[in-house]
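Report on one structure; see the data block that follows.
Missing here: one protein chain of the complex. Every other protein chain is in place.
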């Protein structure tokens, strides 16, 4: 029951994050298509963040179904993840408004990196609850997506100072990797 | 269980969209009725969007009850729909602030058009889950409202450059068509 | 099941309305207590609206428990109520920012009046579903609070042009009348 409530609270926060990002779109001065062009970078960064929050929502959902008991540590690891994700509307707006300038793009990557590391901590804490079930531990522990993403984010952060478009390439790459829901967890679930 | 969560998340996003639109009402300069007149077009576009989100909420609800299994593709089609709907507060504010200028009105129609097409994609994916149940497929597949709406939106987009009031006529027309909940789905449900 | 979802959606909207009102508090220029004084009227109007939304949340909850079947008409009456309530953050901010000037105060009362009338329409539609249960119809139909409130709001609207403080007196009066949850409905529930 308690895991349900943690899930409901997280869902609420994710739903709000994904929706309030649109409040960062300032109304353009003019009333023609030309006036919208300036919004281009903001819309691009909005799409990135929308997809990322969508991915987190989906995977978080799979992950929380693995929870056996909710204790304080788990709740705080979940809040740590939500904390980094809650900063995404700000970094999205800054990256867009700066037209993907190096530092805002790097900061965007840093927040994604910290979100990914928090997700991994949460995953490890949940794996620990299944320490008796070796097949589960092995399949979850190997989760290459969760292990790989931080490195890709790190590269995106560093390459922002070479060209933000290289960073964007890595942002898109991570998104594609995560796009398909984690079959491993689903298989583990069915195997139970 | 999983469809419930998709429904709860979608409900959360729709509830936030419908409510944050009011944040786009800037406080008028004066403190008399005259000062409110300038808000007129914003209120009109707010009413349009409130009704549309209400219609989507109602029909989305009926549609999700048809879901048999939630897979990744379905989840992403649902997020695609929510993505277009999440842009409605922005297009609502721009259309209102511009006093229904042609381009903002056309953009408003385009976002509604893209929302309607995403809704159709989601519906088709759900129909596919019922491929064995021919009566269901036939009744849902024929859904003339879902098929007609995109054309009406397209006309609204194009006529925005003749007169935004013609566009508004089509916006109202679609709203009226959708106002009554889809009896077909309800009948199909009862028939099961 | 369907009434549950209508309740959940309404709860979501009410939770967002009650919380986003605080976004209308602009940060004061200075950093001392004196700088806060200017916020006084905004805080007062915030308190009013917080109490009203709280009252609506509580009574709406009781009312929806009476619903037997959710049909389109009921859903739209509920959305009509949410529409008027969704305008409260705007009227709250305007009344506060204007230091309770006559027109903003009157508009605040008008929105409360329209909310109250929508609530009554919703109640009448629900009473109709119980047309066979005469004791229920009689107890709900007599609901003097729902009948009296619109008149008190109307007086508040009109007296705003004499003195907004008279309006405030009536706002407080309605709040006090509603403060206690409607025992009638609770009794009717227990009597079933």
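By written order: A, B and C. Residues from 1 in each chain.
Definition applied: a residue touches a chain if its C-beta (ideal position, glycine included) is under 8 Å from a C-beta of that chain, and two chains touch if they have at least 3 such contacts.
Keep in mind the model is a prediction, meaning the values are calculated, not measured.
Engineer: Missing chain touches which shown chains?
Structural biologist: A, C
Engineer: From the listed residues A:45, A:58 or A:98, report the one that touches the chain absent from this view.
Structural biologist: A:98
Engineer: If I consider the whole complex, including the chain that's not displayed, which of A:43, A:87 or A:117 touches that chain?
Structural biologist: Of the listed residues, the one touching the omitted chain is A:87.
Engineer: Touching the absent chain: which residues on subunit A qualify?
Structural biologist: For subunit A, the residues touching the absent chain are 2, 5, 8-9, 12-13, 16-17, 20, 23, 71-72, 75-76, 79, 82-83, 86-87, 89-90, 93-94, 97-98, 101-104, 107.
Engineer: Residue by residue, what part of subunit C touches the chain that was omitted?
Structural biologist: Answer for subunit C: residues 7-8, 11-12, 14-16, 18-23, 25, 27-28, 31-33, 35-36, 47, 50, 54, 57-58, 61, 179-181 touch the chain left out.
By definition in this document, only the chains that are shown with their structure count from here on.
Engineer: On the document's contact criterion, could you list the chains that touch subunit B and likewise touch subunit C?
Structural biologist: none
Engineer: For the two copies subunit B and subunit A, is the contact made of the same residues on each side, with over half of the numbers shared, or of different residues?
Structural biologist: Both copies, subunit A as well as subunit B, present different residues to each other, with under half of the numbers appearing on both sides.
Engineer: Which chain maximises the distance between its CA centroid and that of subunit C?
Structural biologist: Looking at centroid distances, A is the chain farthest away.
Engineer: Using CA atom averages as chain centres, what separation in Å is found between subunit A and subunit B?
Structural biologist: 27
Engineer: Using CA atom averages as chain centres, what separation in Å is found between subunit A and subunit C?
Structural biologist: 38
Engineer: Which residues of subunit C are in contact with two or more other chains?
Structural biologist: none
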